[in-house]
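Below you'll find the structure, written out as structure tokens, and then a few comments.
For this view, one protein chain was removed and the others were kept in their places.
Up next is chain A:
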Amino acid sequence: MSESVAAEHDYIGLSEFPTMEEATTMSDKTKTRDNNNGLNFKATELRLGLPGSESPERVDSRFLALNKSSCPVSGAKRVFSDAINESNKWIFSTGSTTATGDVGSGSGPGSSVVKDGKSTTFPKPAVPVKEKKSSATAPASKAQVVGWPPIRSFRKNSMASSQSQKPGNNSETEEAEAKSGPEQPCLYVKVSMEGAPYLRKIDLKTYKSYLELSSALEKMFSCFTIGQFGSHGGCGRDGLNESRLTDLLRGSEYVVTYEDKDSDWMLVGDVPWEMFICSCKKLRIMKSSEAIGLAPRVMEKCRSRN
């Protein structure tokens, strides 16, 4: 009996074969909240068969139970959410961008925005799940909730850096010693954008190329630029990425710059990726007009390096 209970509450969503029984014997709580039991669970049932798409919906049903409760808020429809681009995910962020950020990081707002939902239909998931972080283990990775579980960023960072070491392995001494020095396994840099109220912090080591970095930045900051100048948000410059984004951004007002170890501001994209992540201290998305002055310095630096 306890086993079936455990399976019902498999929040991690690892069970591969959800049954109707399982779905309908979920806690009474959710049942009474959901106006549309059969339909909802049927809906999730269909999706549960696909690996990787399981848990988001299942997490959703929990969070949505929250939203569907009979709270006497006078017709509080989240109208404003309609104005926000569906692809904006300042709701829950993946671990790679915020969960391990420090206290100083500008984490996206962690509210569970609910789309306008009629009482009879299952509200759309308020958790558009971002891509899994590159280090995701289980295929059914949960949506990462900002600030949950409530562990201080300092502790999270310390654990992150120690887990990547190999304790007790004597042959890896040098590596371990090297890691205990200034070089950290995680490479957090602050990302600021002109006009954006929040700073973000990202771990450069989770990206493998400028392409990945730029698409992540675009997703992170696009919500700020929508409505501003009516321009397309994000960052990038010619040659930096190949997605449809480039089309939008050609002639974009924004470029990505970074502060390097010598405290100079450079344009992102000039140096090989490996070199970039070693020398990048901070990122800033600024207006192209302001970045003009950077080009000559880049040239000088290249010259002095050669």
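Simple rule for what comes next: a contact is a pair of C-beta atoms (placed from the backbone, for glycine too) under 8 Å apart; a residue touches a chain by one contact, two chains touch by 3 or more; residues count from 1.
Simple rule for what comes next: contacts and distances are computed from a predicted model.
Taken from the listed names "dihydrolipoyl dehydrogenase", "F-box domain-containing protein", "Nucleoporin SEH1" or "Vacuolar protein-sorting-associated protein 36", the protein name that UniProt assigns to the chain not shown is "F-box domain-containing protein".
One of A:Lys156, A:Lys205 or A:Lys287 touches the chain omitted from the figure, and that residue is A:Lys156.
Chain A residues in contact with the hidden partner, per the touch definition given at the top, are 2, 5-6, 8-9, 11-12, 27-29, 62-63, 65-67, 69-80, 90, 95, 98-99, 101-107, 109-112, 136-138, 141-142, 144-156, 158-159, 162-163, 165, 167-168, 170, 173, 176-177, 179-182, 184, 197-199, 223.
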